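Notes to accompany the following structure.
Only one protein chain is missing from this complex, and each of the others stays in its spot.
Entry: subunit A
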(Lines give C-alpha, C1' and ligand atoms only; values in the text may rest on other atoms or scores of the structure.)
Protein backbone atom coordinates (compact mmCIF):
# COMPACT_ATOMS: atom_id res chain seq x y z
CA UNK A 1 0.00 0.00 0.00
CA UNK A 2 2.80 2.42 0.89
CA UNK A 3 4.49 1.57 -2.41
CA UNK A 4 1.29 2.33 -4.28
CA UNK A 5 1.15 5.72 -2.57
CA UNK A 6 4.79 6.33 -3.44
CA UNK A 7 3.80 5.88 -7.07
CA UNK A 8 0.69 8.05 -6.73
CA UNK A 9 2.52 10.92 -5.05
CA UNK A 10 5.23 10.69 -7.70
CA UNK A 11 2.46 10.79 -10.30
CA UNK A 12 0.98 13.96 -8.76
CA UNK A 13 4.37 15.67 -8.63
CA UNK A 14 4.99 14.68 -12.24
CA UNK A 15 1.62 16.13 -13.25
CA UNK A 16 2.61 19.29 -11.46
CA UNK A 17 5.93 19.56 -13.30
CA UNK A 18 4.32 18.80 -16.67
CA UNK A 19 1.54 21.34 -16.20
CA UNK A 20 3.00 24.14 -14.14
CA UNK A 21 6.27 23.41 -15.96
CA UNK A 22 4.99 24.87 -19.20
CA UNK A 23 3.76 28.05 -17.58
CA UNK A 24 7.06 28.37 -15.70
CA UNK A 25 8.76 27.86 -19.05
CA UNK A 26 6.52 30.52 -20.55
CA UNK A 27 7.77 32.85 -17.83
CA UNK A 28 11.40 32.01 -18.57
CA UNK A 29 11.07 32.84 -22.27
CA UNK A 30 8.62 35.71 -21.66
CA UNK A 31 11.12 38.56 -22.13
CA UNK A 32 12.97 36.91 -25.01
CA UNK A 33 10.00 35.68 -27.02
CA UNK A 34 7.64 38.60 -26.48
CA UNK A 35 9.07 42.03 -27.13
CA UNK A 36 6.10 44.38 -26.83
CA UNK A 37 2.98 44.80 -24.74
CA UNK A 38 0.67 42.96 -27.09
CA UNK A 39 2.95 39.95 -27.44
CA UNK A 40 3.44 39.76 -23.69
CA UNK A 41 -0.29 39.86 -23.16
CA UNK A 42 -0.61 36.99 -25.60
CA UNK A 43 1.78 34.86 -23.55
CA UNK A 44 -0.25 35.61 -20.44
CA UNK A 45 -3.44 34.78 -22.32
CA UNK A 46 -1.94 31.45 -23.34
CA UNK A 47 -1.43 30.45 -19.70
CA UNK A 48 -3.91 32.75 -17.91
CA UNK A 49 -6.92 30.44 -17.63
CA UNK A 50 -4.85 27.40 -16.61
CA UNK A 51 -1.82 28.39 -14.52
CA UNK A 52 -3.77 28.51 -11.27
CA UNK A 53 -5.26 25.06 -11.87
CA UNK A 54 -1.78 23.76 -12.74
CA UNK A 55 -0.46 25.05 -9.45
CA UNK A 56 -3.22 23.22 -7.57
CA UNK A 57 -1.32 20.03 -8.37
CA UNK A 58 1.49 20.98 -6.03
CA UNK A 59 -0.95 21.92 -3.28
CA UNK A 60 -2.80 18.63 -3.75
CA UNK A 61 0.48 16.69 -3.94
CA UNK A 62 1.67 18.40 -0.74
CA UNK A 63 -1.52 17.46 1.08
CA UNK A 64 -1.39 13.90 -0.20
CA UNK A 65 2.26 13.57 0.80
CA UNK A 66 1.30 14.87 4.25
CA UNK A 67 -1.22 12.13 5.05
CA UNK A 68 0.48 9.29 3.20
CA UNK A 69 4.02 9.96 4.46
CA UNK A 70 3.61 12.18 7.55
CA UNK A 71 7.14 11.53 8.79
CA UNK A 72 8.69 12.38 5.42
CA UNK A 73 6.56 15.51 5.18
CA UNK A 74 7.57 16.70 8.65
CA UNK A 75 11.22 15.83 8.26
CA UNK A 76 11.83 17.18 4.77
CA UNK A 77 9.78 20.37 5.07
CA UNK A 78 11.42 21.40 8.34
CA UNK A 79 14.88 20.30 7.19
CA UNK A 80 14.60 22.26 3.94
CA UNK A 81 13.12 25.21 5.83
CA UNK A 82 14.83 28.15 4.17
CA UNK A 83 14.72 27.00 0.53
CA UNK A 84 11.10 25.96 0.95
CA UNK A 85 10.10 29.36 2.31
CA UNK A 86 11.96 31.01 -0.56
CA UNK A 87 10.08 28.80 -3.01
CA UNK A 88 6.80 29.85 -1.37
CA UNK A 89 7.69 33.53 -1.73
CA UNK A 90 8.64 33.01 -5.37
CA UNK A 91 5.38 31.16 -6.06
CA UNK A 92 3.38 33.97 -4.47
CA UNK A 93 5.21 36.78 -6.18
CA UNK A 94 5.11 35.10 -9.56
CA UNK A 95 1.38 34.36 -9.28
CA UNK A 96 0.69 37.97 -8.44
CA UNK A 97 2.82 39.15 -11.35
CA UNK A 98 0.68 37.20 -13.83
CA UNK A 99 -2.58 38.53 -12.48
CA UNK A 100 -1.66 42.15 -11.82
CA UNK A 101 0.43 42.94 -14.87
CA UNK A 102 -2.37 44.18 -17.06
CA UNK A 103 -4.43 45.78 -14.32
CA UNK A 104 -2.91 49.26 -14.53
CA UNK A 105 -2.58 50.87 -17.98
CA UNK A 106 1.01 51.99 -17.53
CA UNK A 107 4.01 50.69 -19.48
CA UNK A 108 6.24 51.03 -16.40
CA UNK A 109 3.87 48.95 -14.27
CA UNK A 110 3.65 46.28 -16.97
CA UNK A 111 7.44 46.16 -17.45
CA UNK A 112 7.98 45.74 -13.72
CA UNK A 113 5.67 42.72 -13.53
CA UNK A 114 7.10 41.26 -16.75
CA UNK A 115 10.48 41.30 -15.05
CA UNK A 116 9.07 39.74 -11.90
CA UNK A 117 7.30 37.06 -13.91
CA UNK A 118 10.56 36.17 -15.67
CA UNK A 119 12.62 36.25 -12.49
CA UNK A 120 10.11 34.27 -10.42
CA UNK A 121 9.67 31.61 -13.09
CA UNK A 122 13.40 31.20 -13.71
CA UNK A 123 14.36 31.01 -10.04
CA UNK A 124 11.53 28.56 -9.34
CA UNK A 125 12.72 26.24 -12.11
CA UNK A 126 16.26 26.32 -10.70
CA UNK A 127 15.05 25.79 -7.13
CA UNK A 128 12.83 22.85 -8.11
CA UNK A 129 15.77 21.21 -9.85
CA UNK A 130 17.98 21.86 -6.84
CA UNK A 131 15.30 20.46 -4.52
CA UNK A 132 15.15 17.22 -6.49
CA UNK A 133 18.95 17.07 -6.48
CA UNK A 134 19.02 17.43 -2.70
CA UNK A 135 16.58 14.56 -2.28
CA UNK A 136 18.61 12.39 -4.66
CA UNK A 137 21.92 13.20 -2.98
CA UNK A 138 20.52 12.50 0.49
CA UNK A 139 20.48 14.60 3.64
CA UNK A 140 22.16 14.30 7.05
CA UNK A 141 19.18 12.66 8.83
CA UNK A 142 19.83 11.70 12.45
CA UNK A 143 18.40 8.67 14.23
CA UNK A 144 15.15 10.57 14.97
CA UNK A 145 14.65 11.34 11.29
CA UNK A 146 15.52 15.02 11.75
CA UNK A 147 18.00 17.19 9.86
CA UNK A 148 18.56 20.82 9.02
CA UNK A 149 20.46 21.93 5.97
CA UNK A 150 21.74 25.46 5.42
CA UNK A 151 21.45 27.12 2.04
CA UNK A 152 25.19 26.83 1.48
CA UNK A 153 28.27 26.08 3.55
CA UNK A 154 31.87 26.57 2.46
CA UNK A 155 31.57 26.60 -1.36
CA UNK A 156 34.06 23.76 -1.45
CA UNK A 157 33.11 21.31 -4.23
CA UNK A 158 34.47 18.40 -2.16
CA UNK A 159 32.82 19.50 1.07
CA UNK A 160 31.70 16.75 3.42
CA UNK A 161 28.80 18.96 4.53
CA UNK A 162 27.43 20.62 1.41
CA UNK A 163 24.47 22.99 1.71
CA UNK A 164 21.26 23.06 -0.31
CA UNK A 165 23.08 24.86 -3.10
CA UNK A 166 26.36 23.40 -4.32
CA UNK A 167 27.78 22.50 -7.72
CA UNK A 168 25.67 19.36 -8.08
CA UNK A 169 22.32 20.80 -7.03
CA UNK A 170 22.86 23.95 -9.10
CA UNK A 171 23.78 21.78 -12.07
CA UNK A 172 20.47 19.94 -11.74
CA UNK A 173 18.76 23.31 -11.23
CA UNK A 174 20.17 24.59 -14.50
CA UNK A 175 19.14 21.40 -16.22
CA UNK A 176 15.59 21.88 -14.88
CA UNK A 177 15.56 25.48 -16.10
CA UNK A 178 16.76 24.43 -19.54
CA UNK A 179 14.20 21.61 -19.69
CA UNK A 180 11.33 23.89 -18.73
CA UNK A 181 12.53 26.50 -21.25
CA UNK A 182 12.20 23.81 -23.89
CA UNK A 183 8.84 22.68 -22.48
CA UNK A 184 7.42 26.20 -22.23
CA UNK A 185 8.62 27.29 -25.65
CA UNK A 186 6.95 24.25 -27.25
CA UNK A 187 3.74 25.19 -25.45
CA UNK A 188 3.91 28.86 -26.44
CA UNK A 189 4.74 27.90 -30.04
CA UNK A 190 1.66 25.71 -30.06
CA UNK A 191 -0.56 28.46 -28.59
CA UNK A 192 0.57 31.35 -30.80
CA UNK A 193 0.98 32.45 -34.38
CA UNK A 194 3.17 34.75 -36.38
CA UNK A 195 6.24 36.36 -34.91
CA UNK A 196 5.65 35.03 -31.42
CA UNK A 197 5.36 31.50 -32.75
CA UNK A 198 8.56 31.95 -34.78
CA UNK A 199 10.52 33.18 -31.76
CA UNK A 200 9.21 30.40 -29.52
CA UNK A 201 10.28 27.84 -32.13
CA UNK A 202 13.74 29.38 -32.29
CA UNK A 203 14.09 29.18 -28.50
CA UNK A 204 12.87 25.60 -28.61
CA UNK A 205 15.55 24.67 -31.15
CA UNK A 206 18.29 26.37 -29.13
CA UNK A 207 17.22 24.97 -25.77
CA UNK A 208 17.02 21.42 -27.10
CA UNK A 209 20.79 20.78 -27.55
CA UNK A 210 21.52 22.64 -24.30
CA UNK A 211 19.10 20.34 -22.50
CA UNK A 212 20.77 17.29 -24.07
CA UNK A 213 24.19 18.45 -22.90
CA UNK A 214 22.99 19.22 -19.37
CA UNK A 215 21.09 15.93 -19.20
CA UNK A 216 24.19 13.91 -20.07
CA UNK A 217 26.36 15.76 -17.55
CA UNK A 218 23.67 15.59 -14.85
CA UNK A 219 23.09 11.89 -15.37
CA UNK A 220 26.78 11.08 -15.02
CA UNK A 221 27.03 13.31 -11.93
CA UNK A 222 23.96 11.69 -10.39
CA UNK A 223 25.33 8.16 -10.75
CA UNK A 224 28.51 9.31 -9.04
CA UNK A 225 26.72 11.18 -6.24
CA UNK A 226 24.08 8.55 -5.44
CA UNK A 227 25.25 4.97 -6.14
CA UNK A 228 21.86 3.70 -4.95
CA UNK A 229 20.36 4.69 -8.32
CA UNK A 230 22.69 2.42 -10.26
CA UNK A 231 22.05 -0.36 -7.74
CA UNK A 232 18.28 0.00 -8.21
CA UNK A 233 18.45 -0.28 -11.98
CA UNK A 234 20.84 -3.20 -11.63
CA UNK A 235 18.51 -5.02 -9.24
CA UNK A 236 15.35 -4.35 -11.28
CA UNK A 237 16.43 -4.04 -14.92
CA UNK A 238 12.85 -3.57 -16.14
CA UNK A 239 13.10 -0.03 -14.74
CA UNK A 240 15.18 0.83 -17.81
CA UNK A 241 11.84 1.60 -19.45
CA UNK A 242 11.77 4.99 -17.69
CA UNK A 243 15.09 6.34 -18.97
CA UNK A 244 14.15 4.88 -22.35
CA UNK A 245 10.92 6.93 -22.40
CA UNK A 246 12.93 10.00 -21.44
CA UNK A 247 15.47 9.30 -24.18
CA UNK A 248 12.81 8.84 -26.87
CA UNK A 249 11.01 11.93 -25.61
CA UNK A 250 14.16 14.02 -25.87
CA UNK A 251 14.86 12.76 -29.38
CA UNK A 252 11.24 13.48 -30.25
CA UNK A 253 11.51 17.09 -29.12
CA UNK A 254 14.32 17.72 -31.59
CA UNK A 255 12.69 15.68 -34.34
CA UNK A 256 9.41 17.59 -34.16
CA UNK A 257 10.97 20.96 -33.34
CA UNK A 258 12.80 21.03 -36.67
CA UNK A 259 9.62 20.00 -38.51
CA UNK A 260 7.56 22.76 -36.87
CA UNK A 261 5.20 20.30 -35.24
CA UNK A 262 4.71 22.21 -32.01
CA UNK A 263 2.13 19.99 -30.34
CA UNK A 264 4.12 16.82 -31.00
CA UNK A 265 7.25 18.54 -29.68
CA UNK A 266 5.33 19.54 -26.56
CA UNK A 267 4.13 16.00 -25.91
CA UNK A 268 7.64 14.67 -26.53
CA UNK A 269 8.88 17.11 -23.94
CA UNK A 270 6.20 15.77 -21.56
CA UNK A 271 7.51 12.24 -22.16
CA UNK A 272 11.07 13.39 -21.49
CA UNK A 273 10.14 15.10 -18.20
CA UNK A 274 7.91 12.25 -17.01
CA UNK A 275 10.60 9.71 -17.93
CA UNK A 276 13.31 11.62 -16.05
CA UNK A 277 11.17 12.06 -12.93
CA UNK A 278 10.03 8.43 -12.99
CA UNK A 279 13.67 7.33 -13.37
CA UNK A 280 14.63 9.36 -10.30
CA UNK A 281 11.75 7.98 -8.25
CA UNK A 282 12.49 4.43 -9.42
CA UNK A 283 16.17 4.85 -8.62
CA UNK A 284 15.49 6.05 -5.08
CA UNK A 285 12.84 3.46 -4.17
CA UNK A 286 12.40 2.11 -1.49
CA UNK A 287 13.95 5.27 0.00
CA UNK A 288 11.77 8.35 0.05
CA UNK A 289 14.53 10.48 1.55
CA UNK A 290 18.00 8.91 1.59
CA UNK A 291 20.26 9.79 4.49
CA UNK A 292 24.01 10.33 4.43
CA UNK A 293 24.12 7.46 6.90
CA UNK A 294 21.94 4.86 5.07
CA UNK A 295 20.71 3.41 8.39
CA UNK A 296 18.74 6.63 9.00
CA UNK A 297 17.12 6.84 5.56
CA UNK A 298 13.39 7.38 5.40
CA UNK A 299 11.76 4.64 3.37
CA UNK A 300 8.26 3.86 2.13
CA UNK A 301 7.84 1.65 5.21
CA UNK A 302 9.15 3.76 8.08
CA UNK A 303 7.77 7.10 6.86
CA UNK A 304 4.24 6.15 5.79
CA UNK A 305 0.87 6.63 7.48
CA UNK A 306 -1.30 3.95 9.06
CA UNK A 307 -2.63 1.12 6.83
CA UNK A 308 -6.23 2.14 7.55
CA UNK A 309 -5.53 5.79 6.75
CA UNK A 310 -3.81 4.85 3.50
CA UNK A 311 -6.74 2.62 2.51
CA UNK A 312 -9.56 5.09 3.17
CA UNK A 313 -7.42 7.78 1.61
CA UNK A 314 -7.19 5.79 -1.58
CA UNK A 315 -10.99 5.70 -1.93
CA UNK A 316 -11.56 9.43 -1.78
CA UNK A 317 -8.31 10.21 -3.56
CA UNK A 318 -9.39 8.21 -6.61
CA UNK A 319 -12.75 10.00 -6.71
CA UNK A 320 -11.05 13.38 -6.32
CA UNK A 321 -8.44 12.74 -9.00
CA UNK A 322 -10.95 11.40 -11.51
CA UNK A 323 -12.98 14.59 -10.99
CA UNK A 324 -9.82 16.69 -11.31
CA UNK A 325 -8.84 15.00 -14.56
CA UNK A 326 -12.35 15.62 -15.91
CA UNK A 327 -12.11 19.32 -15.02
CA UNK A 328 -8.69 19.52 -16.67
CA UNK A 329 -9.79 17.84 -19.89
CA UNK A 330 -12.80 20.15 -19.92
CA UNK A 331 -10.79 23.32 -19.27
CA UNK A 332 -8.05 22.51 -21.76
CA UNK A 333 -10.62 21.68 -24.42
CA UNK A 334 -12.38 24.93 -23.72
CA UNK A 335 -9.19 26.95 -24.12
CA UNK A 336 -7.83 24.79 -26.94
CA UNK A 337 -6.30 26.50 -29.96
CA UNK A 338 -4.27 29.61 -30.46
CA UNK A 339 -4.73 32.78 -28.47
CA UNK A 340 -5.49 36.01 -30.27
CA UNK A 341 -5.19 39.69 -29.52
CA UNK A 342 -8.97 40.07 -29.79
CA UNK A 343 -11.70 38.77 -27.58
CA UNK A 344 -12.48 38.60 -23.90
CA UNK A 345 -9.65 37.16 -21.89
CA UNK A 346 -10.59 38.51 -18.50
CA UNK A 347 -8.17 41.41 -18.68
CA UNK A 348 -4.85 39.68 -19.38
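Basically, a residue touches a chain if its C-beta (ideal position, glycine included) is under 8 Å from a C-beta of that chain, and two chains touch if they have at least 3 such contacts; residues count from 1.
By our rule, contacts and distances are computed from a predicted model.
Visitor: Among "Thiamine biosynthesis protein ThiS", "Cytochrome ubiquinol oxidase subunit I", "Branched-chain amino acid ABC transporter permease" or "Aspartyl/glutamyl-tRNA(Asn/Gln) amidotransferase subunit B", go ahead and choose the protein name stored in UniProt for the chain not displayed.
Guide: Its record in UniProt gives the absent chain the protein name "Cytochrome ubiquinol oxidase subunit I".
Visitor: Could I get the residues of subunit A that touch the absent chain, sorted low to high?
Guide: 35-39, 42, 49-50, 52-53, 55-56, 59-60, 62-64, 66-67, 70-71, 73-79, 81-82, 84-85, 88-89, 91-93, 95-96, 99-100, 103-105, 107, 110, 145-148, 192-196, 305-306, 308-309, 312-313, 316-317, 319-321, 323-324, 327-328, 330-331, 334-335, 337-347
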